[in-house]
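I am attaching a structure below and will ask some questions about it afterwards.
All protein chains but one are shown in place.
As written, the chain order gives the labels A and B, with residue 1 at the start of each chain.
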Amino acid sequence: MTPGLHHYLIVSGLLFSLGLFGVLARRNLLVIFMSLELMLNAANLTLVAFSRFNNNLNGQVMVFFIITVAAAEVAVGLALIVALYRKRQSAHVEDLTRLKY
Amino acid sequence: MDAHAAQHAIAATPAFSSQPEDLAWFILLLPLIAAASIAFGVRRSSFLSSTLSISATVVAFFLSIALFLAFGVGGYPAVTSPFNWIHVGGLQVDLGVTVDRLSVLMLLIVTGVSSLVQIYSTAYLKGDPGLSRYFGSISLFTFSMLGIVLADNLVMMFVFWELVGVSSYLLIGFWFDKPSAADAAKKAFLTNRLGDFGFMLGILVVWSATGSVQFTQIGNVLGGNPGALGGLASIAGLLIFCGAMGKSAQFPLHVWLPDAMEGPTPVSALIHAATMVAAGVYMLCRAFVLFQAPGAWPAHLWFLGNISALDIIALIGGFTALLAALIAFQQDDIKRILAYSTLSQLGYMVMAVGCGGPDAAMYHLTTHAGFKALLFLGAGAVIHACHHEQNIWKMGGLWKRLPITFRTFVIGTAALAGFPILTSGFYSKDAILVAALDGGHPVLFGLGVLVASFTTFYMLRLVIVAFFGPYRSEAASHAHEAPIAMTWPLITLAIPSIAVAWFGLGDYLSSHFNPHFHAHEGGGLFGPFNHAPLAAVFGSGALLFGATAAFGLYWGADSDPLPARLGLLGRAMRNRFYFDEIYEGIFVPMHDMLGRLFGAVDRWVVSGLGIRGTHGSVELFGRALRLLQTGNLQTYTFLFAAGVAVVVFVATK
Partner (left out) sequence: MSLSQLLLTPFAGALLVLLVPGNYRVVHRFIALVTSAITAIGAISIFAGFKTGVAGMQFEEYAAWVPAAGFGYHLGVDGMNIGLVLMASLVGFAATCVSWDIERQPKLFYILLLTMIGGSLGAFLSLDLFFLYFFNELALVPTFIMMGVWGRGENRNYATFQITLYLTLGALIGLSGLALLYSQSGANTLDWVTLKVWLADKPLSSHAQNLILPLLLLGFGTLVGLFPFHSWAAPGYAAAPSATAMMHAGVLKKVGLYVLLRVAIPFFPESMNHWATPLAVLAMGNVLYCGWVALRQRDLYLLLGNSSLAHMGFCFLGLAAAGVIGVTGVVLIMVAHGLLAALSFGLVGHLTKATGSSDLDRLGGLLKTFPFVGGALIMAFLAGCGVPGFANFTGELTVLFGAWKSFPVFVIAAAWGGLIIGGVYMLRAIRDLLHGPLREGSVKSGDAGPWRRVPFLVLLAALIYFGVNPASLVDRITPTAERIAGTRTATATTTHATAAVTSHAAH
């Protein structure tokens, strides 16, 4: 059996949900960050799948863009987390509520 | 370089080459150059400033004489408008000069009096630290005044009109750290502006009806169609007259002139006696063609019938003359007496214009400029001698102490009172009385005669009290004659007070206004008695009456006998009929009230409800909404995800 479009979509949907769950439920910033990446890649997977099944390369081009941007984003994000950790000695979200009213 | 300006420069260059009327441009610009050089260059040296200013004016005076010889005697009127000032659509304003008998005569008066006053000032204000500022302002004033005289259109006249107001503001407020002087300057400027308000509206009416602001063109339009102003003829005339009402201090805008005496005395002589206040009368004469249009009113003012603007002007002039003379009866300050006498004489001139005699008005303007400047300068010499004492009841006996001042002052007084045959004032006053008779205003003629006798009365009161009798104060007994820079302007001014009439000035002016004019047979010194005996006899009679009354009451008197005899009226006269109090009681509080009201509205309604209301409501929302800001990252993410889910749900549904 060759996997069809819906298989890909189901996988990517699962990935996305996992990522969202991770972002919402986990407390460690690093894990949240990884979960974010998971969501991003779920979207990438969808794009590639659509591109493959619609015979249109635009989707893949876009994925390249997203990967590049994501790399940059990871770099910035990690740097921020490291800086935060240095300042606060913690990477847990409960400790980061300075912006509360 | 700006191409347009270059073009103008090219166009203007040949215009400056040979034509005699271009002398007028030089005369106009000389004082301006002096003022600018004082302001930007030599203001640190009061000697240089005064020299510069005086020489500019004196040169302008000699150029004016040249112009007078070239144009005034049998010359032709010339108008040049070489400079584009504003050209937009239907509004075409050029800078131009008019050179004709009228303006040349005025040039002589302005530059002549200005020169003498400036020379006099060098002594009068010796050592004043603001001397450079003084001469700068006087040069600016002379420039502005010459601008009014030479202007060939209404807008340009208005421009210089306002500039005269400004320079007079600067000069009245010369001693600006004296509160009374600062207040007087402010009052003069604002009162003048009030008059200019009407002047400007009048210009607009004339412009929209005739399509031009230039005197010659307006004259042509009105000459071709006297009804061109339509139903607005009278209103246009009156609005234009408002300007004159301000500058020439006619009732009800007369209140600024007496206060303007707070300025240095030479300034009073130049501005508030000889030139600036005469500008109103000059303007009426210059724009006389506007007033000749048949009187007509807008439909809803039908009840005014065909009263023309001139009728109302004559009434206002006559009333001012009477009112000011009455006030002058009971003033004790030597300068204020002269100020009210100036008001009264200006009323006389305006009345003459109103009676259809602009030539008579100009005649009186000319003679008055000479003898009133003389009187003011004389008063200045007296004040100078008495250590700035201005109350005539504290002078006395000065005739021995100040022989030159006394003699010239008496000549001035005689001219002002119109002493028959010998003085110039007699001829010009006679011309006005004749104009009133010829214009069909017997009541105004009577008024004129009455005012003439009043004039004699209060002037003789001044002379008797100040110059005769015992010394009434320490200062008077130690008075000494003024320095030569002050006395010889007095002597110079005394000459035209006697002699001007001998040059046929009346005929000169009449032929300006009426090209078909022919001099009367049997002119000369006794001319008035020959061709209009009624006016001449009444005028001389008035003089006699006034003089008798003055000598009877004041010769040898120690205090003023009049208040006791006049009672309530006397008090009203002394208090200037309470005009200042009335104005301050009505207009000032009214404006302040409006200001306060609108200020409160601005503060409480617009800012209060509008801004603070917005402020408050936004803040309220903020307080409510900030409860949502838990600071917890994941709460935000959850809300965000939930929001996305809702959007997706709604969008796909």
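Rule of thumb we're sticking to: a contact is a pair of C-beta atoms (placed from the backbone, for glycine too) under 8 Å apart; a residue touches a chain by one contact, two chains touch by 3 or more.
On a predicted model such as this, the values are computed, not experimentally measured, just so you know.
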item: Chains shown that the absent chain touches, full complex; value: B
item: From B:His87, B:His387, B:His478 or B:Arg626, residue that would touch the chain that is not displayed; value: B:His87
item: Listed residues B:Phe61, B:Tyr134, B:Phe189 or B:Phe329, member touching the removed chain; value: B:Phe189
item: Contact with the hidden chain (one of B:Ala24, B:Val159 or B:Ala352); value: B:Val159
item: Selected from B:His478, B:His591 or B:Arg623 as touching the chain missing from the view; value: B:His591
item: Of B:Lys400, B:His478 or B:His615, the residue in touch with the unshown chain; value: B:His615
item: Residue ranges of chain B at the interface with the undisplayed chain; value: 1-5, 8, 83-91, 155, 158-160, 162-163, 165-166, 173, 176-177, 179, 182-183, 185-186, 189-190, 193-194, 197, 200-201, 204-205, 207-209, 230-232, 297-301, 591-592, 594-599, 602, 606-607, 610-611, 614-615
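Quick note on the criterion: only the chains that are shown with their structure count from here on.
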item: Contact set on chain A toward chain B in their complex; value: 20, 23-25, 32, 93-94, 96-101
item: Residues of chain B that touch chain A when the two form their complex; value: 626-627, 629-634, 637-638, 641
